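A protein chain is absent from this complex, but the other protein chains hold their places.
Chain nomenclature is as follows: A and B, assigned in order of appearance, with residue numbering initiated at 1 for each chain independently.
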Amino acid sequence: MKIPAVTPTTLLAAGLLIYPLIFSGPFYLDIGVTFLLAAISASAWNIVGGYTGQVSVGHAMFFGLGAYAPLLCYTLFQWAPIAGIPFGIVFSIVLAVLIGIPTFRLTGHYFSMATIAVAELIRIYFGTWDLVGAAIGLQGPATARGWWDLTFRSELPYYYIFLAVLAVLLRLTFLIERRRFGYYLRAIKAGERAARSLGVPVQQIKIKALILSAVFTSLAGSLYSVKTGFIDPESGFGILVSVQMVIIAALGGAGKLYGPLVGALILIPLQTATNTWFGGGGTGLTFILYGGIIVLIARYEPGGLFELWERIAPRGWRRKNAS
Amino acid sequence: MLLLQVIVGGLLLGAIYALFSSGLTLIWGMMNFINFAHGEFVMLGMYVSLLVVMWLGGGPAAFGFAAAFSLFVLGVFVYLSLIRYVLRGPMLSQILSTFGLALLLRYTAFWIFSANFVSLPQTSLSGTLNVGGVLMPVPQLVAGVIAILLTIGLHLMLTRTKVGSQLLAVSEDRGAAMLMGIRPDRMQALAWGLSAGAAGIAGALMAIAYPWSPSVGETFGLTAFVVVALGGFGSVPGALLAGLIIGLIQALSAFWFGPIYKDIIVYALFVALLWLRPQGLMGKA
Partner (left out) sequence: MLLEAHKVSKAFGSFFAVREADLSVDEGEIVGLIGPNGAGKSTFFNCLAGDTVPTEGKIVFAGHDMTDASPEAHARAGIGRTFQVPATFEDMTVLENVMVGAYLRHPHHNDARDLARQTIELTGLRTQTDLPARSLGTPGRKRLEIARVLATAPRLMLLDESLAGLTPTELKEAIGLVRKIHEKGVTIVIVEHVMEVIMTLARRVLAFNQGHVIASGKPEEVVRDEAVIDAYLGRGRHTHRRRST
């Protein structure tokens, strides 16, 4: 077996693989799982928000659809929740197209506003819709009927499932970066008018990016509700879900492959810490903190920590480690 | 009769929407920028009013002025410390800047004032007028009428005064305005002050007539988007008309379908607008 070269990527992969073996207590495992989920969502957001520059602040709409679908299929038809995952994805794709087509013709603000409006619309509506449990929400199987229910006692299996999904998403993003699609995404972000003049089919590309992003965000939502066994309008479509994706990606580096990962690495432990210290009032203060961080990022370092690193780190060290 | 009452109520609320939305449309028209924290400015205006009443025992005139003034200052401050830097930057930072600001303001308010709904103690404006069988609560009536007057006043200020034409000059053609000796930076700061001030005083008017909590900022922000989108970005008269229409639609929806639909209808209207007529009622395609 050929031993892979030691690069930051392989170190990262190795680290993530053995993390649960070293930090095996339920508390650490939970942080690990939360971290992975956050990294997946933020990396999915990154495709349309970071690379293409179309800032969605209501991405929870896809997360929520993905989260509700499995539990809805279980509640209505007694299916295994994972059977519901494709439905979440399909609904998310439809929603992405419905939003993208009218708004991508207009300036970026319309898209951003539309994402807030639609996410809120769905959240409020689901809160009144009895089919999906209204304000109470839905639950998954209490005990496993078979392996397919994915109700594990320990979080360890979830950890590796989520890790696999993250790996697939990052690999896909990596491939995109090096192909025409990725170049076109970045061109759109850098200058739509110029991109058009070079033949870039801007409208089409934006919609494709949104669809791709929606698919993985939906998947993240599905993973979340399958693991937690519970979903309600707030945890599915709430603004915290949208904000978290944005801030994690923006903090680490929007438009960079590992940006969301870096952001999650910092923010998830931070969030866990503030929740522990501030207890119940934690969520309110968390938002204040998030708001402040977002403003600072916007004002001083829109490229996130990655860009900061690129500016500060000595050139030689960086070039040696360029992947 | 009840229907007529609902209609009047909707229009009066819509007038306040028109007032604060004018502020948003002014900024958009001038610098192609959407302030995602605009709803929070309205919300702050409401709390300033509360504080003035509670601590200083002031009446409507006092807290109206206080709200307008404090928000004006805040608007200028936000422009000078944040907005003018992100204007030159990528779209991501433009959108994140006021979005983050909105979170900051909203949750700080939650932290300080809690999530409970509050309302102003009885002011000198109370009671209900009976106009030809239609019952109109005095607070709502006064708030709505003043809002319309102020909105018209804003429009007149922009179109008839020297300062107003300077503001418009900068939004039309920055370069030309500079050549005429107008300082765009100053005008933009002023615009932010006016925009926030309009929001603040709209908040004070709102506070006279309706209860609120820190959560209203988000709803007002979205309402303002819809009004501005419907009325045409940059048009204050458009905002006036659109605000009244939105208020009306909201009242009728709540009346016919239930109070839950009050917010849903606004968001749904926005989405429909994007699909069917993004340039608004008064805009050009």
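What we mean here is this: a contact is a pair of C-beta atoms (placed from the backbone, for glycine too) under 8 Å apart; a residue touches a chain by one contact, two chains touch by 3 or more.
Predicted model only: the values in this text are computed from it and were never measured.
Screening A:Tyr28, A:Tyr160, A:Tyr183 or A:Trp309 for touch with the missing chain picks out A:Tyr183.
Of the candidate positions A:Leu166, A:Ala195 or A:Ile231, contact with the unshown chain belongs to A:Ala195.
Interface residues of chain A with the unshown chain, by the touch rule above, are 178-180, 183-184, 186-187, 190-191, 193-202.
What we mean here is this: only the chains that are shown with their structure count from here on.
Work out the mean CA point of chain A and of chain B, and you get 33 Å between them. Those residues of chain A that touch chain B in the shared complex are 49-50, 53, 55, 57, 102-103, 105-110, 112-114, 116-118, 120-121, 124-125, 128, 189, 239, 243, 246, 250, 254, 281, 284-285, 287-288, 290-299, 302. Chain contact summary for the complex, chain B toward chain A: residues 32, 34, 36, 82, 85-86, 89-97, 99-108, 110-111, 218, 222, 225, 229, 260, 263-264, 267-268, 270-271, 274-275, 278.
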